[in-house]
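The complex appears here without one of its protein chains, the remainder shown in place.
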Amino acid sequence: MAGNTFGELFKVTTFGESHGKAIGVVIDGCPANMGIDLDAIQHELDRRKPGQSAITTQRKESDTFQVLSGVFEGKTLGSPMAFIINNEDQKPEDYAHLQTAYRPSHADYTYDVKYGIRDHRGGGRASARETAARVIAGAVAKQLLNLYGVHICAYVSAVGKLKLEKDYKQLDLSTTDDNIVRCPDAATADKMIELIQDTRAKGDTIGGTVTCVIKGTPVGLGEPVFDKLHADLAKAMLSINAVHGFEYGSGFEGTTKYGSENNDIFTKEDGKITTLSNHSGGIQGGISNGMDIYFNVGFKPVATIMQTQDTVDAEGNATEIKGKGRHDPCVVPRAVPIVEAMAALVLADHLLRSRVAKL
Amino acid sequence: MAGNTFGELFKVTTFGESHGKAIGVVIDGCPANMGIDLDAIQHELDRRKPGQSAITTQRKESDTFQVLSGVFEGKTLGSPMAFIINNEDQKPEDYAHLQTAYRPSHADYTYDVKYGIRDHRGGGRASARETAARVIAGAVAKQLLNLYGVHICAYVSAVGKLKLEKDYKQLDLSTTDDNIVRCPDAATADKMIELIQDTRAKGDTIGGTVTCVIKGTPVGLGEPVFDKLHADLAKAMLSINAVHGFEYGSGFEGTTKYGSENNDIFTKEDGKITTLSNHSGGIQGGISNGMDIYFNVGFKPVATIMQTQDTVDAEGNATEIKGKGRHDPCVVPRAVPIVEAMAALVLADHLLRSRVAKL
Amino acid sequence: MAGNTFGELFKVTTFGESHGKAIGVVIDGCPANMGIDLDAIQHELDRRKPGQSAITTQRKESDTFQVLSGVFEGKTLGSPMAFIINNEDQKPEDYAHLQTAYRPSHADYTYDVKYGIRDHRGGGRASARETAARVIAGAVAKQLLNLYGVHICAYVSAVGKLKLEKDYKQLDLSTTDDNIVRCPDAATADKMIELIQDTRAKGDTIGGTVTCVIKGTPVGLGEPVFDKLHADLAKAMLSINAVHGFEYGSGFEGTTKYGSENNDIFTKEDGKITTLSNHSGGIQGGISNGMDIYFNVGFKPVATIMQTQDTVDAEGNATEIKGKGRHDPCVVPRAVPIVEAMAALVLADHLLRSRVAKL
Partner (left out) sequence: MAGNTFGELFKVTTFGESHGKAIGVVIDGCPANMGIDLDAIQHELDRRKPGQSAITTQRKESDTFQVLSGVFEGKTLGSPMAFIINNEDQKPEDYAHLQTAYRPSHADYTYDVKYGIRDHRGGGRASARETAARVIAGAVAKQLLNLYGVHICAYVSAVGKLKLEKDYKQLDLSTTDDNIVRCPDAATADKMIELIQDTRAKGDTIGGTVTCVIKGTPVGLGEPVFDKLHADLAKAMLSINAVHGFEYGSGFEGTTKYGSENNDIFTKEDGKITTLSNHSGGIQGGISNGMDIYFNVGFKPVATIMQTQDTVDAEGNATEIKGKGRHDPCVVPRAVPIVEAMAALVLADHLLRSRVAKL
């Protein structure tokens, strides 16, 4: 109710402020007797962690997690799984100036009004650090999904105005992590990296887009009318810090088309019902149809820039602020595992929900 | 859990198949002692109803509702409010051919697999008729919101490639309903109407975009981290039939910008903290900041076209299908009140939720 | 959240005031493709309905229900099932005196304070008439449970101080409905009927107890730690009007025992693990163990008596009140189907929930 839980049957609750003692996550509803690969969880955290490359923040956080409960001799018990990451490498002095000035396009002001109190150190609960907890939960969800043949791959498809002009079907998504920007097209990746480095050199930040593809989804996931599969994906994506847009299948481009262009014709292939095109993005009527699910997630530029900006303090007095500390010039490379994690949470939840749809 | 309920505190459950006995909605959680204007509810239903103009489906449904409970002497009791609309003007013979052929880009196939049974008459539960129930609930939510000074206005901002090139601040939104396409710019409206009529003449359909603006939202609505105000708006919008995209504030355009361009500088105006620009779309960190909330909702073209299309039946045998019955050539004019209704449900829910955020 | 919904996966929402237009229920989450026996639903309603015998209220309500949605050609669609019963035989004049005087031990005063408004006619939402909606939902749940071999039988085990001195295993529960008090022991039933008639003759009312037995529950229903099967049964029973107590298995009597007396020894019988005794009432650690589930539900005497009682009005001024209208002298005979219905809702919900506990 207070907004820190996601999912209905595969239920995930995150907790923790960026500069508190620890952040963590409780997963309630993961089926019992499932093997848990802890290394695979750490691998996902490493894809998200700060300091991983020349184009991310240089903050160093090892992001090593501990399992507190719910796993016994390498398997899930069916009880809540709790994970924590202790916070470290905190430089609260980087944030002292934030106690009295609202950072533009940050959550400082709205948190202050909503709660009447705020942990100003590094964004507190509003910090993207919270997404590390999501990545843990998503890594567990992926392990559940893999058992059912569902695989999720995201990649960077745009940085600023620089757009990857290929469709996911023209790309080898296994190469996404081969470069530090996570774009599975080497030539475009190089240009993106250069653009991000130029941006950082100017003390600025830049937006971008992540595309996500889900293969192997069984037919039947999604709960009309409100919990349509794509509606839950939209919410999941918009719940990630800095996301301002979501489109699936033919997306906004499809809204400019005629029905005769956009419809997906059913056919039979290898004894299976399938569609000739896939403008529906693998979802019809809110329910997966077995085709690839794909969608775009748009991230605004990071709000913390290394330039002086005008602002006000809590009393409304004019002041100015300049980004200190170590921030990402562009969030999308590190957002790739977060997008995958949130997609995994949605799919795992709907996989479980689909078990009760019919006799 | 089965997907027919929306909201946490202002909780709305819809029911009903398009060709069953009735559709309806139960609202649980509307505060007691609130005056209810039944005419205002009917007015919203009339904005959505079929047959309202030359560019909508010619199906005639009076869409007259009944209140079954929760209202006493013109006021809410605090108990569940149930509303129903009896179904009428049903021509099930229009749908007999659907028993054996899957309509392209419709929910026929996915419902069949998910549930193992389907009411093939007019889409059953997957029919957009279900949104009439949402409009009733949204009309009640609007009455609650009005008491707090929150006002919601949506309008058509694109039909196919024809885009309204003005920003909402350049428009007089009180004129939206002055034309049948619901575009608050007379010249553009005329062109849109013409485009829709041409499309219909070809037996085709076309997509479009609805823009929604919410004014007067108090600071503090939205529940981080998962139930961010825009995340719930995204889900609400994507849960509407045919919606494929959502963006708020600077949206996808903003993802191509630098932070120094996109940030909203805080200032003080009339003794109140406000921002100079509003790329944030009235929401920061998932919480409303008191500025206008605005977003775009993209609708794909209606799947039912009056042309012959190839398809398969439940066994996968090739067959063909041609749209019968009376369908909309473009859904956006009738979608305007639906977008407003869903926005109202989100805002009303978060208004109530905000009451418990602090001591 | 506002309290009108029960269950997590088999989710039931009731609506309606006793003297409004209709009462009803929406069931969301019943699996698709299940045959629905409408006569069986009506049969359960008839067991609950007023005017059924000499020892119940003489109010006549036919309690005929309509199905509005969710059922197609005799089967569930997987969509929400809505049912309504129109209200009739209303004598609001019986209630005019209640506008200004609070009935002792009724909900008039607390509703007034909580909601600031009240439908004074017949108790409004607080009327036991609401339980008719529960009985409909329970009848559907029973049909689901029967497919899994689960059967629920309740009966009257005490009226006032007159207690049925036999254990359920000594009774033939198929004879429960053979007499109007619903006690499966003819001699005790006769005495109970006499006691109720004497009570009514004095213008008084009397309390009693209903015992419920559930046979055939599969091992594994119940979700520790909070949603233990018996915890949800307790809530279900206490949510019925006038219930003041719940005990299962060895109950309060068991709290006076030693562990060596109360423990149930495991053994193997016909190749199945079972227990020699069943003080656990078929539930261990909150999870069904396959043995009979049994529990007692205590009902206080009906608050409306045909005697003059002192009370106050909304301003606290002293006044007096005398029961008018037609009320039950003892609620337990009509409570039997309600107890069964609520038990069925709990079991059906947990049956569905158990589907996701393990891989």
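Letters A, B and C name the chains as they come in the text, with residue numbers starting at 1 for each one.
Note that in this section contacts are C-beta pairs under 8 Å (C-beta built on N, C-alpha and C of every residue); 3 or more make two chains touch, one makes a residue touch a chain.
Everything quoted here is computed from the prediction, not taken from an experiment.
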{"item": "Missing chain: touched chains present in the view", "value": "A, B, C"}
{"item": "Candidate in contact with the missing chain, chosen from A:Val26, A:Ala242 or A:Ala341", "value": "A:Val26"}
{"item": "Touching the absent chain when the full complex is considered, from A:Gln42, A:Ser79, A:Thr100 or A:Gln197", "value": "A:Ser79"}
{"item": "Footprint left on subunit C by the chain that the document does not show", "value": "1-6, 8-9, 14, 102, 104-107, 109-111, 113-117, 125-126, 130, 158, 160-161, 199, 204-209, 219-220, 222-228, 230-239, 244-252, 254-268, 271-273, 275, 279-281, 283-289, 296, 298-305, 307, 309-312, 316-318, 353-354, 356-359"}
{"item": "Residues of subunit A in contact with the chain not shown", "value": "1-2, 4-5, 8-9, 11, 13-17, 20-24, 26, 28-29, 32-33, 66-70, 72, 75-82, 84, 114-119, 124-125"}
{"item": "Residues of subunit B (touch criterion as defined above) contacting the omitted chain", "value": "1, 9, 29, 31-34, 78, 147, 352, 355-359"}
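Note that only the chains that are shown with their structure count from here on.
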{"item": "Distance between the centres, which are taken as Cα means, of subunit C and subunit B, whole angstrom", "value": "39"}
{"item": "Averaged-CA centre spacing for the pair subunit B and subunit A, given as whole angstrom", "value": "26"}
{"item": "Chain centre separation in whole Å, for subunit C relative to subunit A (CA means)", "value": "46"}
{"item": "In subunit B, residues with contacts to at least two other chains", "value": "1-2, 4-5, 8-9, 14, 114-117, 125"}
